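For this depiction, one protein chain was excluded, whereas all remaining protein chains were kept in their positions.
Read from first to last, the chains carry the letters A, B and C; within each, the first residue is number 1.
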Amino acid sequence: MVSDAASSSTPTHQDLQSVAIRFCGDSGDGMQFAGTEFTNTSVMFGNEVVTFPDYPAEIRAPLGTTYGVSGFQIQFSSSEIYTPGDNVQVLIAMNPAGLKVNIEDVEPGGIVIVNKDAFTPGNVKKAGYTDNPLKDGSLAHYHVCKVPVTRLTKESLVDSGMGGKAIGQAKNMFMLGLVYWLYDRSLEQTIRALTEFFGEKKKKPRVAEMNVAALKAGYFFGETAELFPVRYRVSRAKQEPGTYRKIAGNQATALGLITAAQLAKKPLFYGSYPITPASDILHALSTYKHFGVKTVQLEDEIAAMCSLIGASFAGDIAVTATSGPGMALKTEAIGLGVIMELPMVIVNVQRAGPSTGLPTKTEQSDLLQAVHGRNAETPLIVLAARGPGDCFTTAIESVRLALKYMTPVVMLTDGYIANGAGPWRIPDPADLLPIEVAHPTERNHEIDGKPVYAPYLRDEHLARPWALPGTPGLEHRIGGLEKMDVSGDVSYDAENHQHMVDARAAKIAKAADDFPPIELNGRDTGDVLLVGWGGTFGAIYTAAQRLVDEGHRVTSIHLRHLNPLPNGLGDILRGFKKVVVPELNRGQLRMLLRAEYLVDAIGINKVQGRPFLVSELVDRVKEILSED
Amino acid sequence: MVSDAASSSTPTHQDLQSVAIRFCGDSGDGMQFAGTEFTNTSVMFGNEVVTFPDYPAEIRAPLGTTYGVSGFQIQFSSSEIYTPGDNVQVLIAMNPAGLKVNIEDVEPGGIVIVNKDAFTPGNVKKAGYTDNPLKDGSLAHYHVCKVPVTRLTKESLVDSGMGGKAIGQAKNMFMLGLVYWLYDRSLEQTIRALTEFFGEKKKKPRVAEMNVAALKAGYFFGETAELFPVRYRVSRAKQEPGTYRKIAGNQATALGLITAAQLAKKPLFYGSYPITPASDILHALSTYKHFGVKTVQLEDEIAAMCSLIGASFAGDIAVTATSGPGMALKTEAIGLGVIMELPMVIVNVQRAGPSTGLPTKTEQSDLLQAVHGRNAETPLIVLAARGPGDCFTTAIESVRLALKYMTPVVMLTDGYIANGAGPWRIPDPADLLPIEVAHPTERNHEIDGKPVYAPYLRDEHLARPWALPGTPGLEHRIGGLEKMDVSGDVSYDAENHQHMVDARAAKIAKAADDFPPIELNGRDTGDVLLVGWGGTFGAIYTAAQRLVDEGHRVTSIHLRHLNPLPNGLGDILRGFKKVVVPELNRGQLRMLLRAEYLVDAIGINKVQGRPFLVSELVDRVKEILSED
Amino acid sequence: MSSISLPTYKPADFASGQDVRWCPGCGDYAILAAVKKVLASRDVPKEKYVFVSGIGCSSRFPYYLDTYGIHGIHGRAPAIATGVRCANPDLEVWVITGDGDGLSIGGNHMMHAIRRNMDMKILLFNNRIYGLTKGQYSPTSEQHKKTKSTPMGSIDTPIQPTGFVLGCGATFVARATDVNRGGVNVLPEVLLAAADHRGTAFVEIYQDCNVFNHRAFFYATEKETAKETTVHVKHGKPYIFGNNNDKAIAINRCGAIEVVNVRDVSPDELLVHDEADRCRAFMLTQMRYPEYPEPMGVIYRESQPTYHDLLWAQINEAKEEHGEGTLEDLFSEGSTWVVE
Partner (left out) sequence: MSSISLPTYKPADFASGQDVRWCPGCGDYAILAAVKKVLASRDVPKEKYVFVSGIGCSSRFPYYLDTYGIHGIHGRAPAIATGVRCANPDLEVWVITGDGDGLSIGGNHMMHAIRRNMDMKILLFNNRIYGLTKGQYSPTSEQHKKTKSTPMGSIDTPIQPTGFVLGCGATFVARATDVNRGGVNVLPEVLLAAADHRGTAFVEIYQDCNVFNHRAFFYATEKETAKETTVHVKHGKPYIFGNNNDKAIAINRCGAIEVVNVRDVSPDELLVHDEADRCRAFMLTQMRYPEYPEPMGVIYRESQPTYHDLLWAQINEAKEEHGEGTLEDLFSEGSTWVVE
């Protein structure tokens, strides 16, 4: 059914539990902004929200081409949701290329709103269509609204006194206004955002006004054009009481790191080199100088990693973030951190590889690199965050473990959760446990009756003491050569080497005693246990729920701790007929579980630069259930 | 029993099957030279020989200290041997520190020859002795010969006209002469070597003469002083007929690489950065410019690795070698090699880590780095050489596989086999299979009816074609971004990414079809299967033989191919009650086997910077046999 | 010289057919066009060219040229190009890099390729920003610059690329702008000179990043200012500049640079550009806007043997001395013995 903007009917209200909507268009069309604003409005309204921004690697890819399409998907709901939705019910396409790339993901009968003006023969061809899809009947299964957005925006702004280019850039706001009308949303949040961004930050109040005008025009157009038979309402979700804000993964990581530093009462040093999708952590942290945060952009990832060695030695909470190729460059210096036994956190916001790969797409393929990717025996702690808000918690835990065990900790996130955003319940600072750090001020040992500082005298957690330069009497020198137990002197002794290699491994292994027990989503026995880690949490959790709802004996667990693996995991695995490990790689956690527990874990693997769809998991698990 | 040089008895000849002897002294004492010469003489005589040089990291560590002790162990035999011997029957100690460090490894009743003159109170103390061990009765279990080597050398050279310092440096030759006498060896080889090295190369004929004189003096001293009750003879080993030479692992690697290049009729490009213990490959290759070998010493390991990318793209056989820390730096560029699917070989001469670790000591702890140590899914082929001579074969196979599958290949050796030497039967060049390489000269594909060059059109082995710059019409551009199947254009397409990730993995997996079948040292069923890899071959093989000789149902296999694992390995493992994996690490192959085959493999692990002793393995396997 | 007829090209023959994906208005377009023109004007068949780049907007360049090309990894283009260079002396190797790629992560390879006089042309697109990663400051960004990673302004002192490479021992150093709407457009002249140089030819190109650092070099490219803010240097010619060609560069008694009025100096006393004087070249590179006009054109050039010339010379020498190596020779070196 294709309704023209001119056709009309009287809209009524319909209540929905959740809606997935995708904005798409050229990368210059402001789709990320529109999507973000829709998200903000939804979270502030009180919906559960999960987002999935997806944009091309080019800054501004050539107009109208399919590879230049930028998309932003949001699922908002009145109940708990964990994914942006497999398919969407609504597609907003600003041009033919956007339509082309995204139409397959719209549910049959879904709403497709297009900017009719953009469907010129030239654009249609550029998108790779032979015929205009608005006319050839190929969209018969959808409710298509063809809105002349370009023309309407122009007309509505004719008195703004702004140039054609600026007006053209307000199309996204017109479209957003229309969508707000459709979902009965207030414009307030976006008007405030436009005023702040263009008016106050960019000092262009007229641009702000114009965008607000376009937004309103879109909204009013919805009201008057009577394009849709119904308007939809997605009511507030029941959420835990508290104050909320929206947060994206990278932002949550930044906040978590600052929080950890404050809990430890120590300065945060962040040394890094820009790389997509990790750079936003740098951007965020660099605005927090009033928290004493030092952000240093170094010449490369090697220097960044090495700066952590120095900063940690000198007493800061030392952190860096990077992505695959940068991680590769850091591995030598991480090894130095391991043998020096200095606390530091390395965040890897994973992206699709190998090599430069698909730099703006997500993947989970750096797990084995995190666990094994260094020369020699260099055990360290590896954690992974499961979602945007969880980055906050994982960052704090990473710092806590690094300090307690005097070790580098690798924290894995990925492009999907780093850029994705959701509501986050603001914690009460008083509820956060302080992080204890002690720096010796006295010599801690005796050799031949003389008091000395022994930098490798371990405590009950096998951690060594952390004496800081500037402390009189504790002068000591350490580095990358194997060191004598206790004294820290250089040692080539064979037995001592064995002892130190074993001690470093034992220390990391012991850290598992600190991990909270594994939470089961479901019963502790059954036919299938789904084991996930990282940013696939939402899809796996939702898939497991759905399978249980359909009567299958399925449970899921999601591991935050990947090295060492948490205590009790083996027992849990043995409670199920089959262990299934869904991952956005070729089976990396699977290989670790197989090696450790000798379980014949089965993988569900996808390496397409995109997250799992819930349906993919559900279908595949059903197949597995029905095998044998 | 401590006999003084003055005491005497009449020597008779006694035949031995094999003898292990260790030379030790200060790093300036010329022990490596003496050991090497003894080796040369023995191999030329026709013994089987295995050596183990072991020296400190310092160029010239301070005189007389235990950490400055340099050692060289040789086992020579009339039958097949595979290790330098667990213990030694003879220790040559040039000073107290040498004695201190090494005496424990001498078999009870073994011969200990010391330079008595070096046992001054100062040296005795420096070595950490409280009393002079030559006098306090602590050596009662050995046959100790106290020879005033310093004085005798001086006296024998009094007419040489050389200075005291030069004369002092000839002590090692005096000692060597004495040992030659004891084992009834000819001086010929060493006299020639001294003449060539000092006389011809260094242009110091008088130094050559002096050293020859010292050598002879030592020999004659043996004859006249009648220090020993018997002289020993270790007769020729039965060896396969052929021409032999002595070869060390790094040298064999260099020769293998040149050979492979010749077999492929292509130039060898070697780009590298010095690092112990890999530098000798660079040194060796740089002397073969007349073979068209290009050796380029780059600014670091990253540049070295990147130079391989360029050289391979342009058509050379591109090779580098490094050790742990350098390997860490190369991982990003190796990932580029994987996605560009260019042939190249990366040799990792493993050393003890983590970080700088124990740079002159051996270890096998970079296996997991080789297999997993890159960002994202970057499968490649990993081979390991089992001994010095085997480096030759492994290098050729590495090049062959790299070219056939258009992939980077990691070849692992280690400090132990790189520096260790043994006799090597020289192959007949005519027996070596040529290596086939084809470079397209024509466009290989059509798109829209137009002939094009498709750089990612795969052959039956899933390898892509290798068109070289300079070929008209085949201009193409490739790099680190994911590429479209066949065309090689940049592609962010999801399904294509999945396809390419899978294709790269499938290609590497298929390479296993090329590997020769696994050889069993023993029966195909039994109580214990020992699975080894790399430089531990000799110890594992010998241990297995010994266990079988003692009546145990033990078999050993030794893997050259570590990724992919060879076909049929799972079946072999399942033929044994227990699978035991001895490694000089904390269990890296063990983890790969457990993950792949779900066998409860047991590790015998040692991380002490030193090779296994046969007895350690034998004892531990017996324990394992008796468990349960 | 040679009687084989070489292909004659049009710039369009060097287009690879890939859609060019830079932002509209990006200075990279002008550079691409200029390079195509220069390649078309030369006698080198297109299969002999290898363009090597790192990562960054600028490093996408090789995809758009129908030659052989490698889009490498971040910062490593000179090292990759070194491999190409040593493997095949018949090729002509061009490196395309950015201010981040070539001077931040890749500074070391830049330095060493240059000191080795590795025969390659290095075009550094200096837009004083990280374009591809969306706008962090780069090693050439001016101090106090506010960027995504420096919201309070950057605190690093920028590197001066041409001065840096002179310190590394460069044998060819030049500078140009992507476009020129004011003075002389030196880019074609500079590219051609670089193409003809044997050894490392380093060319800094001021490039406008339309999105993250727009107008950074407008002082040097726009009609209103270009003649006052730049001086076109040419070997043997005086350093005259200014809207009225009335200013010149001179050197005082202590060896320091001064701007003088042409009328104050007799024409034959005017200091003339000496391409072969490294110290002079260094001085020129220290002239920075707004205090001084910035030199454009070939700032330094000297002729030195290239790395691969010397490499092949050694190979040939070795072959002459020892004869071409055979496997028999190789295997039987040193002491051998026979077991029957």
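Here is the rule we use: a contact is a pair of C-beta atoms (placed from the backbone, for glycine too) under 8 Å apart; a residue touches a chain by one contact, two chains touch by 3 or more.
Owing to the predicted nature of the structure, the values given are computational and were not obtained by experimental measurement.
Partner chains of the missing chain, restricted to those shown and counted over the full complex, are A, B, C. Only one residue in the set C:116, C:175 or C:197 touches the chain that does not appear here, and it is C:116. Considering the whole complex, the residue from B:169, B:251, B:295 or B:419 that touches the absent chain is B:295. The missing chain, though absent from the display, is touched by one residue of B:40, B:65, B:320 or B:542; that residue is B:65. Residue C:165 is the one among C:96, C:129 or C:165 that touches the chain missing from this view. Residue A:303 is the one among A:303, A:511 or A:569 that touches the chain missing from this view. Chain C meets the missing chain through residues 104-108, 111-112, 115-117, 139, 152-153, 155-160, 163-169, 251, 253-257, 271, 274, 277-280, 282-283, 286, 304, 307, 310-311, 314, 317-318. Listed for chain A, the residues touching the missing chain in the whole complex are 40, 43-44, 46, 189, 192, 239-246, 255, 258-259, 262, 267, 269, 271, 288-292, 294, 296, 298-300, 302-304, 306-316, 318, 332-333, 336, 340, 425-427, 429, 432, 468-481, 489-490.
Counting over the whole complex, chain B has residues 57-63, 65, 67-68, 273-276, 279, 282-283, 286-287, 289, 295, 297, 299-301, 325, 355-356 touching the chain that is not drawn.
Criterion: only the chains that are shown with their structure count from here on.
Multi-chain contact residues, meaning those touching two or more other chains, occur in chain C at positions 55, 71, 73.
Shown for chain B are the residues in touch with two or more other chains, namely 302, 332, 336, 340, 479-481.
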